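Note sheet for the following structure.
Just one protein chain is left out here, and the rest sit where they should.
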Amino acid sequence: MTWVVRLIVVVPAIAGLAGLLLGRSRPIARGIAVGAAAATTVLALAQWVAPLRTADVTTFGALPLGDLSVPLHLLSDRLSGLVSFVVALVVLAIQTYTVWYLRDDRRYPPFAAGVSLFAAGMLLVVQSSDLVLTLVGWEIMGWCSWLLIGHDSERAAARRAAYKAFLVTRVADVAMVVGLVTLSVRARSTDLLAVITQPEGAALLTFGLVCVVIGVAGKSGLVPFQDWLPDAMEGPTPASALIHAATMVAAGTYVIARLFTLYAADDAARTVLAVLAAVTMVYAAGLAFAQADLKRLLAYSTLSQVAIMLAALAAAPASVGVGPGIGHLIGHAFFKALLFLGAGWLAALVGSTALAAMAGRGRSDVLLRWGMAIGLAALAGVPPLVGFFTKDTVIDAALEGIGDGAGFRAWVVAVALFATVLLTAAYCMRAWLLLDTPPPAPTGVTEGTEGSLDVEAVAARETERPLDVSERHREPEAVDETPPARPDHHPLHAEPHESRLPAQLREAQLLPLLRTVSVAALAALTVLGALLLLTLAGSLHVGWLSALVSVLLIAGAAGAVWAASRRGARDAADVVPDRVRAGAVAGYGADAAYAALGRAVIAVARLVVVLDRDVVDAYPRAFAATAHAAGRAGVRTHRAVPSVALIGVVAGVLLVAVLGVTAWR
Amino acid sequence: MIHLQWPVMLAAVLAGLGIYGVLARRNAVLVLIGVELILNAANLLLVTAGTRQDSLFAAGSVITLFVITVAAGEISIALAVILVMFRRFGHIDLTAVPDLTPDAPEPEPTTGVQGEVVER
Amino acid sequence: MAVTILVLIPLVAAIVLFAMAPSATADRLVALVASIGAAVLAIVVSALRLDVDVMWIRSLGIRWHLAPDGVSIALILLTALLTVGVVLHTLHGPPPQGGSRSTLLGCVLLVEAGALGTFLARDALLFFVAFEVVLVPMWVLIRRFGDHHRTDAVRADAAGRFIFFTVLGSTLMLIGILFLVYHQGTSDLDVLAAAHADRLSHGLQVAIAALLLTGLGIKVPLWPLHTWLPAAHTIAPTAGSVLLAAVLLKMGTYGIVRLAVANVPAGVATLSPVLAILGVVGVIWGGLACLVERDLKRLVAYSSVAHMGFVALALASGSHTGLQAALFGNIAHGIVAALLFLVVGDLKEQWGSADLAVARASLRDSAPRFGVPLVFGFAAALGLPGLVSFWGEFLALYAAWSPAPGRPVALLRACVVVGAVGLAIAAGYALRVLRIVWAGEGGNPAATPVRDLRGVRRGLIVTLVGAMVVLGVGPQLLLHLSDLDAAGVLGAVRR
């Protein structure tokens, strides 16, 4: 059965490479992408059902490195089985959806290949039992995120967002690399079990664990690395779904879960994690409420939700373990994927992702409407959807942590969790109201939402921002039944439509079906996903009291928003002062801070170039100049005058005599 | 064996005078004389050293003769060159920067023909 | 015998090519046969570990001792195979500017002969002689076949820098070698390594190590000695840049392993802090320079400085892992730099310059066959796992974090942190280039796109990409090759 474990990683990786190499033809690319995703799902299911509980599935053989053991093993247990399955499932849904979503994009083949590679990276992190392999998967995800976010590289905003996403996570990866190196040095091995069981080196351990936390903070978008994630919405919606649902941002949770044994014993590292997570979840949830763009709203909600997972790991007592965190990871994977796919569908309908443009369009398809409803409800934590269970398990774990004597970090987390529950419910309600309330005037789409328009204007004025709303009108604009060519569609690369008319028609019917199926499947999983968690110890543990409190909070927040929006007649966020809202849309200057940092680095780089030219390189040039000058001076003194030569001779004799006689022993 | 110091000191004085002459004189012939003084110092030293007991072959004296002979040959060549120089340049000043401009046109590969004519 | 022939094939072919009339067309045949023959023979020699050991210059005790071992096989194969690639690349391009093609090919083959000799030599002085062989042909390549869009003075400067820096380095190295040989009584590297510098006092070891490291550090190039590299790379023709980056720079690090680490281990250990600091300064310095560099070839050259900094850091660690990382990093950089210079060189050939500030059509759309290898190349340059350079850099960081006993741990760990920052900077410049060239930032979609890669040149680049992926996925292929002999080199340290 070990081949299943390996194949789970290898199949999507091969699919990714094959997609790159063979992806000239769209049907082949589709086949490879969806087929590989399906195969992976089946394999992951098999592994989950019958986990090997072994930690030494060999891959390519250990690296011969003398004093460092690098076995490069994979691991198959219940945790990796479940998470792999969920990841594979979500990826399958996204791949299926993508076939529809990018039906006219001539870059579909590389995109699908990128998604496959991305999945391979995530699955490698999940299956890995070796820190090096973890890092490999980790970095591959980062790279694929760059490719996917920058998919529409014609647009400056997409290019910038991709660059920003990769750079920010890469900066955090500095700490990740150092952390992993530190952990492996302790054990003289990169093997996960060896690292976990190594008892010595406490000081180094804390350092390493904190470094890993920082690395995780980068990929998971914890403060202060949070700002790349909303910008990453520049990518096509399936890419956003992929990054936000089950893979990249959640990978940090998984890595920390794998190292939980070490974290459980290390209060300092967990405190750092707790503080970062607590700040992030509240901050992001707050920002989400004010967003004018559906995808950005979802992005901020992702930040907040991922922080919840990590908070679970930070606060849960050792006895509870990783269950709450992983449970929320899985639940979030389902509903967030659902929300993004739904958002993409909506955007395809209205040609924009701005909430103002979408007003009421959630009603245009019943599946879409209910899908969004389920997704938002799950996000808010409404029972009995999966979000309710997982989130309340986290709250419960945090409360248990307080009881367990965790002190400060558990308190911080618990307080932040309740605040987040309140805020989450608020922004979910606001979004739902915006999507589901038909606009008052039948002609204008945007008239009724003056407030949000103002905000968009504010946002548009900020030239530094890449996320100019006007630039974001690039989702498939027409309704799905009559797909026209996109404006930037390159005729050379286009499918030969005319020659294959029947196939074209068949496609026209088939493609929306794929979309519908994937959204429906995810909706179902969002409803029933809690069942999956039954197999994972500790991932479902809802306390009565905390559940009651959170439900009351949700209801209260929802009601308040409903009231504030005058029963849906206007945007609830209009109650927020405009300046605050504009700041929220702009991420409160985080982007400017990043840019300032970047400019500082560039300034240093310019200094380096100047130094390189004028200082480091000055010596060779000075040497050359001196040589030439000396030569010139020499030529002047050598004018073939015999007496000068004589003086030279006599002076030389004196010199030699002095040197010779004095140095003689 | 009488004191060797005196002849040696005389030789030193001679050599010093010779070097002074070489350095101070602009005229080539006078420089030649300076060189002769140094050579005489060498000769004096050789003869002095040769006077010591058991110095066989009379090496000191013999080598002195050698040096005198070589010096003679040297001077002859030197005077020949100086003579030609005087005819060509009109002076024998050693501190002058030599005039290296090409001579009167002559067939490139057979330069020097006229030189010998002049020397005769 | 076969080993001698291996070195002689390119040498003789080079002479034949030089003697050839500029209009002759047989140069194609000669160069191809010679390079392919040498490559095949290199594989045979490496596989069978053939060697030759006869007296060459009896008076100096210099033996004609050529033998491949685990430390050098990878480099030998890289050199031989890459030369085939360079020859093919030259033959399938426009006729070179500045001179006849046969001269260009002759220089390439002469460089190959010198590099092979360097990697095969098992005699310190023979190593030195072979080390010098590459200089004049490379000088001709830069001076004569260099970028003809630049003035003659610029070419003279670049070529002069290359040869003057390197000659200074190699003469310093020679002084170090002579010290070593005089005090140890032999120039045979095997005997020298086996002697473990037992007879040398510590001070002498440090002095020899300092001379060797300075001399070879110029070739590597280590940080403050690197200023010849960008100029040379920028001006050199594609063939020259590829050989320079992929082969010549490796001679420096290989020399450090073969001459310094193996023969004066204690001296290198004493100097390892300096080596590490210069290495990481190079990482940061090169990376930062890349962030604002406008000339693409120059940028790749600065990235070479950064990558070789990691190799230096790995060497400074003194551990087995470090040595393995250094050797792997060497090969990795060889492949990546070769790929990047091939792609960039081809682009420059069509663009006329490599200035990033010029608005051009993005490669992603107009010339994907250029674009994809470029993406792969820069992905490798930033150390992406799954591609070959990741292993060298990660292992270098690991090795420096836990160095051999007796090294300054705190300092090396600080270097690791700084080096890791260098990884982030690498991401910055790699993506900057891709954003501009591949994705078309500041580009001009209406600009005339470049002709896409095709034919042999495409095959060449695809092959290099393949090698990058294969070695990136399976680093064991290389690591196993050098494992035993790396341990052997470190024998003295271990004891």
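Per-chain numbering from 1; labels A, B and C assigned in written order.
Keep in mind that, in the parts below, a residue touches a chain if its C-beta (ideal position, glycine included) is under 8 Å from a C-beta of that chain, and two chains touch if they have at least 3 such contacts.
Simple rule for what comes next: contacts and distances are computed from a predicted model.
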{"item": "\"Dipeptide transport system permease protein DppB\", \"NADH-quinone oxidoreductase subunit N\", \"Class III extradiol dioxygenase subunit beta\" or \"ABC transporter ATP-binding protein\" - which is the UniProt name of the missing chain", "value": "\"NADH-quinone oxidoreductase subunit N\""}
{"item": "Visible chains that the absent chain touches, using the contact criterion stated earlier", "value": "A, B, C"}
{"item": "Among C:L91, C:L178 or C:V469, residue touching the chain not depicted", "value": "C:L178"}
{"item": "Absent-chain interface as seen on chain A, which is shown", "value": "627-628, 630-632, 634-635, 638, 640, 642-646, 648-653, 655-657, 659-661, 663-665"}
{"item": "Hidden partner chain, residues of chain C it touches", "value": "18-19, 22, 55-60, 98-99, 103, 114, 125, 128-129, 132-133, 135-136, 139-140, 143-144, 152, 156, 160, 163-164, 167-168, 171-172, 174-175, 178-179, 182, 207"}
{"item": "Positions on chain B contacted by the hidden chain, ascending", "value": "3-5, 8, 11, 15, 18, 22, 28, 31-32, 35, 38-39, 41-46, 48-50, 52-57, 59-60, 62-63, 66-67, 69-70, 73-74, 77-78, 80-82, 84-85, 88-89, 94, 98-103, 108-119"}
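Everything that follows uses one rule, which is that only the chains that are shown with their structure count from here on.
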{"item": "Chain pair showing more contacts of the two, A-B and A-C", "value": "A-C"}
{"item": "Separation of mean Cα positions, chain C and chain B [Å, integer]", "value": "61"}
{"item": "Centre-to-centre distance between chain B and chain A (centres being mean Cα positions), rounded to whole Å", "value": "93"}
{"item": "Mean-CA-position distance for chain C and chain A (Å)", "value": "36"}
{"item": "Interface hub residues of chain A, defined as touching at least two other chains", "value": "none"}
{"item": "Chain B-facing residues of chain A, complex", "value": "639-643, 646-647, 650"}
{"item": "Interface residues, chain C side, partner chain A - complex", "value": "161, 164-165, 224, 226-228, 285, 288-289, 291-293, 319-321, 324, 362, 364-365, 372, 379, 382-386, 390-391, 394-395, 397-399, 401-402, 416-417, 420-421, 423-425, 427-428, 431-432, 435, 438-441, 445, 469, 473-476, 479-480, 483, 486-487"}
{"item": "For the chain A and chain C complex, residues of the former touching the latter", "value": "17, 20, 60-68, 132, 135-137, 139-140, 143, 146, 150, 153-154, 156, 159, 162-163, 166-167, 170-171, 173-175, 177-178, 181-182, 184-185, 188, 490, 601-602, 604-606, 608-609, 612, 616-617, 620"}
